[in-house]
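Of the protein chains in this complex, one is absent; all others appear in place.
In this document, chain identifiers A, B and C correspond to the written order of the chains, with residue numbering beginning at 1 in each.
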Amino acid sequence: MPVSDTPVLSARGISKQFGGVEVLSDVDLDLSAGEIHALLGENGAGKSTFAKILSGVHRPTRGTLALNGNPVEVPNPIAAQNLGITLIHQEPISFPDMSVTENLVLGRHDGALLGRVPWAQMERNANELMDMLRVSIDVTKPMRGLSIADQQMVEIARALASDSRLIIMDEPTAPLTPKEVETLFSIARRLRDQGRTIIFISHRLEEVQALCDRATIFRDGHLVETANVADLSDEDIIRLMIGRPLKEMMHRSGAKIGDVALEVRELSLPGKFHDISFTVRHGEIVGLAGLVGAGRTDVARAVFGVAPAASGSIAVKGKTVEIADPSDAIELGLAFVPEDRAVAGIFGTLPVDQNITAAVPGKIAPHGFIRSAIERALAEKSVKDLRIRLAALRQPIGELSGGNQQKSILARWLHTDPDILILDEPTRGIDIGVKAEFYDMIGTLAANGRGVLLISSELPELLYLCDRILVMSEGELTADIAGDEATQESVMRAAVPTKGKHGTGGSPPEHNEVAL
Amino acid sequence: MSDTSIPKSAVQDAAPVRPRWKTILLRPEAMTFVLLILATLGASLLSPFFADIAYILESFTYYSEYAIVGLVLTLVIISGEIDLSGAAMMALSACLFGITYQAGYPISVAILVSLISGVAMGWFNAILVIRFKLPSIIVTIGTLTLFRGIAQVIAGDRSISKFPSWFVGIDYQYVLNLPIPVIVFCVVALALGVILGGTVLGRQIYQIGTSAIAAQHAGIRVNRIKTGLFIGMGVASSVAGLLTASRLASVRYDLASGAELQMVLIVMLGGTYIFGGRGSIIGTFLAAWLLVIIATGMTVANIPINAQLTVLGLLLIISIIATNIIYSRTQR
Amino acid sequence: MNSLTAALRFILLRREAGIAVMLVLFSLVVSAIEPRFLSLDTLRIVMLAVPLILIAGMGQMMVLLARHVDLSIGSILGFSAIVAGMAFRDLPEMPWWFGFFIATFVGAALGLVNGAVVTLFRLPSIIVTLGTLSLYRGVLFLISDARQVDPQYIPRPLIEMSQTSPIFGIPWIIFIALTIALISYVFLDHTRLGRQIYAIGSNPVAAPLRGISVVPVTLLVFTLSGALAGLAGVLYASRFGYVNPSITGVGFEFTVIAAVVVGGVSINGGVGTVLGTVLGVIFLGAVSVALPILGVSAFWRDAIYGAVIIIALLIDRSVRESGIRSATLEARA
Partner (left out) sequence: ADPIKIVFVGKNTGNPYFDSLVQGFVDGCDKLGCEFEFVAPATAEATSQIPFITAQIQRGVDVIATSPNSPDALNQVLDRARAKGILVLSVNGDMTGNEEHRDAAILPTDFEKVGADQVELVGSLIDYEGEIAILSATTEAPDQNKWIVGMNEALANDPKYAKMKLVATVYGDDQPEKSTTEMEALLSTYPNLRGVISPTTVGIAASAQVVQSAGKADTVKVTGLGTPNQMRPFIKDGTVEAFQLWSPYNEGWLASHFAVGVKDGTIKNEVGATFEVPNLGTITINPLNSINTQAGLTTFDASNIDDFNF
């Protein structure tokens, strides 16, 4: 591991605020040439934010960067590119109408703007890159419609093609099959051996052990530790990440489980999911696990009537029902906290109280006209019950922190007094303290006899809360595991794709997967 | 006050809230109101013939038809859509009215035909926008060409007139010294203002405009409400077309040509946010008077139309920019 | 999937093929009713009807590719034509070809103003250009004192550009239009900058992350649109022999947008080709020429244009949808 003396990149006191909330505080980090450096931390710890600051997507609120000892400014992605810094984004970004070839080179700053595009040569290079990554993607096809995994592969190929000294990979392996991961790793090692620096962000500890030289652990926006990977055990890492040992995360004691509240039979939506059947009982918390893009959100949207399924049926409390629109679902006693809070949850510029009462127009307007006294009373009750922190009820909800926005959305649904709650990634981007509150709330909801369908990408969360865990992979239900039998290994085994064009065999990952 | 009932400790990490007076003064409607006063003063200085209530009311009748459509357009824009076909719908529904009447049917049938055509045209727009998920702005540019084109096909270049005398001259019928078109405008403004400001429907229109996806997830019947608004545009346009027919005692295919711009101008001047979710009927109400005062003031002062066009174009651009700045400042 | 059906699908999914088929079918139907339609003469008339639309259409296409729209081109055309015409009238010593520069420059400046307002205030271009549509027309009335530039002031050589031909009897004005189309093709398909326009329209959020300078490129696109509308303005003077502030360019934007959208340029940005636009322009030109030949009243033209815009939008949507669907199915298969 050749670690030279002047760091390739050194960050000093990097801090970042979003709307007054500090998500990154005083991060100091030195990166050496020829190392693969892991960034670890829980969801929302600030890993992506740090990566985006290095690559000019965000500007730090405070702090400085130096490249090979010289202070630099990275005001925008172009500057980052010119400095030799490339970011592989966590969510692949692409130009859907343009070919894979073009996606690989767009925005690269070699050559005059009015220079000719060397189409043939570009295509040759693109094919070489695809060969190197051992994927069979037609590089003349438009990006639109490529699977998430393929899009991620193109993103990786793009970073490889650029001559960057620092490549930041933000969770590149999340959608990939083990075989693809192995290819990626061998390429990463080759790049390291060429003296380049790689920042590798992942939630899979075994990948870090297998690939990385050093690791830095973030917690709530603070850098808590930088050390050689060889000196860190998985237990250490988890303790550093969450501030307490894993042992505490145990199964919740089961509540009284009643009749079937929701039954889904053979639901299919071509291109999204296929033949999905499951039940949720009163008082039961059913987890829905899977890799990103497995189709969990699509199932939830279909059940709630946002984008109804093409075939199959849904029964609520034993009666087969027609759900063509969310308003139908609400009438039947369903509630849905969507995963994309900013787009599908909040009305960002509207006051908090109007957000909280949005699903109960009948309550706030008994005779058609809105009674603001009633509305305020409802909202105040929620603020008190859920401990929503805000300055005033008439404050636009967009000004609240993510956790308090999420509480407001939950409050909205509690006013409808639902029998069945579908929660899609309810704790995504929420800080650790509020998360615990959410776990309590979810437990209480079930204890009160409500059926809960909990979609989450955080396995420990599911293992901790759920009475039963369903697993989806590539649009199909692959496992239904009782809560006390579920382990991270058994869930991951079902979540990793075993067919499809990437997975050639049904080989689940060999190592002990810990996905946080 | 609700604000004080929240425990102090909870407020600590949240952003400070703007004082209430500031939120009111920062609204674009306040700007419209100030402009209205300035324009009235300016027009009075510009021409000694301007300051005459009867004259201003009469002049208002010429714009009342656009202003009425503008009121409904306000709701459409708040809901996050736009409809540029209002003027063309006025023309086509009025031509259908004229043709039906000329074909020998009683005038009540002709009025009915015109109203039904308004519903149909609004529905047509709604289907294209909602069912086929096409952007309303380009759809209605297409239908504005189509509707006026059809009007031209059915009415040719001739004007259809010779309506019964009771139908003609509604702008010279007064109730409480106000011409009927002005009354209609005020009544529609009042009704829509109450709906928008006080009812669940109004609330939901704002919510749809703020985030249609979030609204759908909250169980708001987004498509139904939007369809209703587009149909409302059609009906309002056909009513406006009928008012125009009565005022002019004749209809032609080029009736209200170019008025789509005036309608948008009124709504924008009233501080409605082009991206949806914000705006008010009071703003549009004030803006309609503002537009009339400006246009009438310049006309009665014999200011050449060249300058008038320039002033109105500038006004539109400036009001959009100002509204946009105000709203992007007040949301972080 | 075997390669033949794949190839067939590739071709059929391309919008150009669809428009070409539409054009052929239309010509066949019209000539079945009126055989004279299928003549060299008709072709000449169609070709003479389209250069202005084609030139401005290239600019409009670039704007649409970047996911914007420019409704002000009719006023820009009128504005540039008037300024050039006034220069011809008031500066008789000026060499006549200088009018091209004046008109193009004025158009570029007005387009730049559009782009600046759009990018500076982050406003939707459709509303901004709807505003400048009336603003520019107003200012044009002011500067021209609402007076037309009479034919006697339009330089003879300029008028002859619509009449005389360098080769094959094809008038200069058509050559200019085709040259512009060719340059646009090279620019859009074979230069980095051209591809960046597609990229911005294809994903405006991703573009800056990928190091594309969105603001300058957007400004450029509006400026080019304005410049080309300006060039069309001076050619208007050539074609019609005079320039009138209240007539020249009025309603031009709808014709151009209709043609470009029919040509398969998506209003959602990122999709469209020069060839498609050329075919779209020719298609609408053929429609407008067919009407008088068939003896159909010119009153039908607007209704037909409106219907054509809406049908093109629907086709665009269904092509996109089926494209996504088949691609998703393929990815899963």
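Just so it is clear, a residue touches a chain if its C-beta (ideal position, glycine included) is under 8 Å from a C-beta of that chain, and two chains touch if they have at least 3 such contacts.
Source: prediction; values computed, not measured.
**Student:** Of the chains that are displayed, which are in contact with the missing one across the whole complex?
**Tutor:** B, C
**Student:** With respect to the chain omitted from the figure, which of C:Q196, C:S266 or C:S288 is a touching residue?
**Tutor:** From the options C:Q196, C:S266 or C:S288, the contact with the absent chain belongs to C:S288.
**Student:** Quickly run down the residues of chain C that touch the omitted chain.
**Tutor:** Residues touching the hidden chain, for chain C, are 36, 39, 41-42, 45, 48-49, 137, 141, 144, 146-148, 150-152, 154, 156, 159, 162-163, 171, 239-242, 244-248, 288-289, 292-293, 297-299, 301.
**Student:** Could you list which residues of chain B touch the chain missing from the display?
**Tutor:** Interface with the chain not displayed, on the chain B side: 47, 49, 52, 55, 58-59, 62, 156-159, 161, 168-169, 171-172, 244, 247-250, 252, 254-258, 295-296, 299-300, 302, 304-306, 308-309.
FYI, only the chains that are shown with their structure count from here on.
**Student:** Touch graph of the chains shown: is it line, ring, star, complete or other?
**Tutor:** Contact pattern: complete, every chain touching every other.
**Student:** Go ahead and note the Å separation of the Cα centroids belonging to chain A and chain C.
**Tutor:** Going by mean C-alpha positions, chain A sits 44 Å from chain C.
**Student:** Centroid from C-alpha atoms only, then distance chain B to chain C, rounded to Å. What do you get?
**Tutor:** Whole-Å distance between the two chain centres: 31.
**Student:** Give the residues of chain A touching no fewer than two other chains, as numbers and ranges.
**Tutor:** none
**Student:** Which parts of chain C, given as residue numbers and ranges, touch two or more other chains?
**Tutor:** Counting only residues that touch two or more other chains, chain C contributes none.
**Student:** How about chain C: which of its residues touch chain B in the complex?
**Tutor:** So the residues of chain C in touch with chain B come to 69, 117, 121-124, 126-128, 130-139, 141-142, 145-146, 254, 257-258, 261, 267-268, 297, 299-307, 309-310, 313-314, 317.
**Student:** Using the touch rule from the top, collect the residues of chain A that touch chain B in their complex.
**Tutor:** Of all residues in chain A, those touching chain B are 19-21, 304, 306, 325-327, 329-330, 336, 338, 343-350, 353-354, 358-359, 361, 364-365, 368-370, 376, 379-380, 383, 387-396, 398-401, 404, 412.
**Student:** Report the residues of chain C in contact with chain A in the complex, numbered from low to high.
**Tutor:** Those in contact with chain A are residues 187, 189-196, 198-199, 201-203, 205-213, 266, 269-271, 323-332.
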